[in-house]
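Incomplete set of chains, arranged as in the complex.
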Amino acid sequence: MKLILAIIQPHRLEAVKQALTDVEVFRLTVSDVQGYGRQKGHTEYFRGQAMQVNLIRKVRLEIAVNEAFVQPTIDAIVKAARSGPNGKGQVGDGKIFVLPLDNVIRVSDGTKGGEGI
Amino acid sequence: MGFRRLARASTARWMFGLTAAVLVMTMAGQIFAQTAPIAASATAAVAATAPAPVTGAWAQQTYDTGSTAWMLASTALVMIMMPGLALYYGGIVRKKNFLATMMTSYSALGVIIVQWFLFGYMLSFGTSTDPTLQKFIGWDPSRLLMLGLNPITAVTGVAGAPAGGQFPVPETIFNMFQAMFAVITPALIAGSIAERMKYGAWCLFILLWGTLVYDPLAHFIWGNGWLAQLGAVDFAGGTVVHISSGVSGLVAAIMIGKRKGHPNVIQPNSLFNTLTGAGLLWFGWYGFNAGSANAANGLACAAFLNTTVATAMAGLAWNFAEWMHHRRATSLGMASGFVAGLVAITPACGYVALWSSPIIGLAAGIVCYWGAQIKTIFGYDDALDAFGVHAVGGFLGAVLTGVFASTAINGVAGWIDGNFHQVLLQFLAAGDAVVYAAVMTAIIIFVMKLFMEIRVSEQVEIEGLDLGIHGEVGLDTNTFPEQSVAIPFGAN
């Protein structure tokens, strides 16, 4: 089992959710984060004072999957999260991290492991 | 194609039905118009006189334009108290109940204005021909649906009309000014039962309460009913508005029960909104208090001054009281103090000597602070302190009116003018309001409970009333765009 952690552009969330559904990944957890990376931030203005803001709004997905689903999940995200024209990726489109996962327990009925995922 | 889909949609049947209903009503209105003058009482020769075109009959006015201008502005000012109250209350509750709490105020605007138009005004300010009946309720069909309300002439023949009539205003605006009072009073009750009452039940409750509690009480004191005849005074509603709503709130809170998780449910979602709401309340309260002079006269100005000074002092006093208690002066404290001061000065502002207003404010800030602590001792869940602030502050103000009334202001002598009797009268009126409101509210809720569920389900209480009842979210701070998928028209 793996925990797949993906940081994506907020406006790609719907597409990614759709792509995951297509590969039969139906469960995930989403949160608001801010990223700092190669992509440069933006400038805000306050009464003539320019301010550099280098944290950029991103969305973070956590998806626990069984081994068989790891690659399809990654492929689905990579494909759907790209925001450039013609499905090309661009800086800022995000990262996917794959973490080992020892166990999963479903609260409602206590199911454990791959079953409970 | 678009239209065909529409016609097929199951809900679309309603559209045609309703449109038809509107058409029918329009027709009905037309017929009605021709019979109305007959149906209405003899004083309502509205449609009979056909004034000259364009300028109409407005030239035949007998009212004072300056006072009319002030009453128009005052009525608008009292109206803004509802959005103000919505923010004031809404900012204190938990985020998940924000909109539902605001809706208690907005729905009062909807429900009570219509009730007032239909019969509420008559019940409160109509003059009954039977003098015994008149002691208790107004009954004058010419004031039903405003059929006999001449839009042209100044207010006359209405109980509670502007004092002495030196500066009369058109009855239409007197009516609307009083309508706003009838609206805000039940809206105040929402503070006690916040975060747990069903929306439909709330709408029904305020309709009944407005009719059975507010209208009679207003009639007793302002509609030349029995309390007025005894000599009790209430300039802008300490008894009629604040005691009645605060006491009813307490009764309702007890009968409906505590919120799940009480007392660990205090989690104000946006106190900045509460402060803004308090600011709008103060602002609108000038219409409430100074407008209660029914004229742009010196009395209105004196009421304005008394209101301002008492309010400011009460804000400081509340801050002082909590500083003594906890070594903290909070912003909600100052806002609550302002409201407490406004409540207490409401019955007094048009009677008491100018120098007494800071004393009343000081008392209000301190007493209402402690009034808000009572619930933690007895354990009932007066969520937003409608009782602690409005009933306590209203009672205090009603009694202090008896203490500080000065003949120099409005001809009524209080204790400071040697007339201790007025204090007793004020106690009587306030006590009557306490008993009447408590008993009637208990009956209304008891009866409602026989027929319906008035409290939301546990599921909805957990999820929040905004989503559970109204299907909406009050403040969405998500970055995720396009999170929702529109369901095609007619698909559900």
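Each chain gets a letter, A and B, in the order it is written, and its residues are counted from 1.
Here, a contact is a pair of C-beta atoms (placed from the backbone, for glycine too) under 8 Å apart; a residue touches a chain by one contact, two chains touch by 3 or more.
These numbers come from a predicted model, not from an experiment.
Asks: Given that a single representative per chain kind is drawn, write out the copy numbers for the whole assembly using the chain labels.
Replies: A x3, B x3
Keep in mind that, in the parts below, only the chains that are shown with their structure count from here on.
Asks: Could you put a whole-Å number on the gap between the CA centroids of chain A and chain B?
Replies: 51
Asks: Would you mind writing out the residues of chain A in touch with chain B in their complex?
Replies: 10-11, 13-14, 30, 32, 57-59
Asks: Taking the touch rule as given, give the residues of chain B at its contact with chain A in the complex, in rising order.
Replies: Within the complex, chain B touches chain A at residues 478-483.
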